[in-house]
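The following block contains the structure, expressed as structure tokens.
Missing here is one protein chain; the remaining ones are kept as they sit in the complex.
Naming follows writing order (A and B), and every chain is counted from residue 1.
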Amino acid sequence: MSRPFISFLTDFGPDSAAAICRGVMLSIAPNANIVDISHSVKKYAIRDGAYLLTLAVPWFPVGVHVAVVDPGVGTARRPIGIKTRRGDVLIGPDNGLLVAVAEALGGIDEARVLENREWMLEVTSSTFHGRDIFSPMAANLAIGGKFKKVGPAVDPATLVTLESPAAVARDGGLDSTLLYVDSFGNLRLAGAPADLASAAGGLEPGNRFVVEFGQSGDRGPQSELAPWARTFGEIEFGKPLLYEDSFGHLAYADNQGNVAARLGVGAGTLVRIRPA
Amino acid sequence: MSRPFISFLTDFGPDSAAAICRGVMLSIAPNANIVDISHSVKKYAIRDGAYLLTLAVPWFPVGVHVAVVDPGVGTARRPIGIKTRRGDVLIGPDNGLLVAVAEALGGIDEARVLENREWMLEVTSSTFHGRDIFSPMAANLAIGGKFKKVGPAVDPATLVTLESPAAVARDGGLDSTLLYVDSFGNLRLAGAPADLASAAGGLEPGNRFVVEFGQSGDRGPQSELAPWARTFGEIEFGKPLLYEDSFGHLAYADNQGNVAARLGVGAGTLVRIRPA
Partner (left out) sequence: MSRPFISFLTDFGPDSAAAICRGVMLSIAPNANIVDISHSVKKYAIRDGAYLLTLAVPWFPVGVHVAVVDPGVGTARRPIGIKTRRGDVLIGPDNGLLVAVAEALGGIDEARVLENREWMLEVTSSTFHGRDIFSPMAANLAIGGKFKKVGPAVDPATLVTLESPAAVARDGGLDSTLLYVDSFGNLRLAGAPADLASAAGGLEPGNRFVVEFGQSGDRGPQSELAPWARTFGEIEFGKPLLYEDSFGHLAYADNQGNVAARLGVGAGTLVRIRPA
């Protein structure tokens, strides 16, 4: 008898748009437990949204997860629902936002286009599908509606996917990519510590690496030395460290500093790591 | 047996003030479902608050709606409650914040000054009526308290109202006003597409308009060409469009850009639209 769980991520920002969606959901599913993941995703940044979703949803109870970073709203891009093997349903635009988190939830069980007019608001606008389509679909599922009622099945292979930068061993180092800058300014990188260890040798605390950022960006390539560390506080105040983040991925930070601001780097920057 | 619904909008920002109000409400109405509309309303911007409220609350279940943008807190401005014809109660300062949303909820049924000391905190400060008066009033109503108990009735005609800029047809074009800049930087304008159509002719996608901003502001009047479009994605990346927003009003945006920042305009800017 627990409350149905809905999570919610958008790039809607601090205006009332996210609250309006919540109101629509609660009007249909008054008992739903709606958890905001974030509404501060960088505007139109599908890749950032997908990154945050993929890290967050596996920590949630099985439920309905609504995500809206949707620069193509109202165009031919499809509104979709994805049933995951874990039992969740993902709701949002078919623009790459949902596929990675589906994989993190056991993979795609079934995908459907959202076409059931009875589970949309009576009038649907061309610019706010979060309110008119995604929220009422999610709420109808949350109160027990069957997934197959959202609309016709589509081949999961036809869903839009984002290419995901990999970490590649090369010449005794690791070629990685900056995936996401978190609000501390820490750099979340492609690859796991095991990738770095196998490409560049041991990861004992204190082992030093050369970390090179970018190729020919505004500031040109930048390179600096940093030790491998287990946590921030092992490093001198303001100094950089390479570490395993709390999701098992490689990351780079300044202890109590904002390394992204210091270096002027953003998502997509190439990052090469080699032993010093 | 559904939970009583309370919505909540303020300009309190990211400090703990909104949470303190929530705590006060939950201490009285532990079962209330409190939905934050926004606490990031521009400081002291009564007009922005009224705009966001008016768009949001009609999408919510009938309930109690608390709004606090209150530069006159502690002065002679009255704390008020408004019963709407839809059945909601609005709680906040009598400074224009609440009247427009009352109209959007069917109109004012009854207005009362908040004077019942038993529904306030024991000690009331001069600077935080959100905590001391508005929150406990709202929570007492949410648990079933009668509206007439908040305090004596006042003539709704005595409530403070904001003058609302209208869209006016003139010389084959439409004189409108920028009402609100949303977090995407999109410009929400006075008037509906029908107003523009009757003033300036057809609104077929692709029809082009001259849009002129301001009269003699810092940057002087600015003018540019933009097509009418159904949604953002129909327009080249970064280019402007005139469109109907998801609330049925005129709006102006750059596709995936921030047109307010590009033009340097804010609420109150005059906007004239005429056929190209």
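Please note the rule applied: a contact is a pair of C-beta atoms (placed from the backbone, for glycine too) under 8 Å apart; a residue touches a chain by one contact, two chains touch by 3 or more.
It should be emphasised that the depicted structure is a prediction, and the values quoted were computed from it without experimental measurement.
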Candidates B:R47, B:K83, B:R131 or B:R188 - the one touching the absent chain: B:R131
Positions on chain A contacted by the hidden chain, ascending: 2-3, 5, 7, 9, 33, 35-40, 52-53, 55-56, 59-61, 182-184, 230-234, 243-246, 255-256, 258
Interface with the undisplayed chain - residues on chain B: 12-17, 19-20, 22-24, 26-27, 30-31, 43-44, 71-75, 77, 125-128, 131-132
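The rule is short, and it goes like this: only the chains that are shown with their structure count from here on.
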Separation of chain A from chain B, taking each centre as the mean of its C-alpha atoms, in whole Å: 31
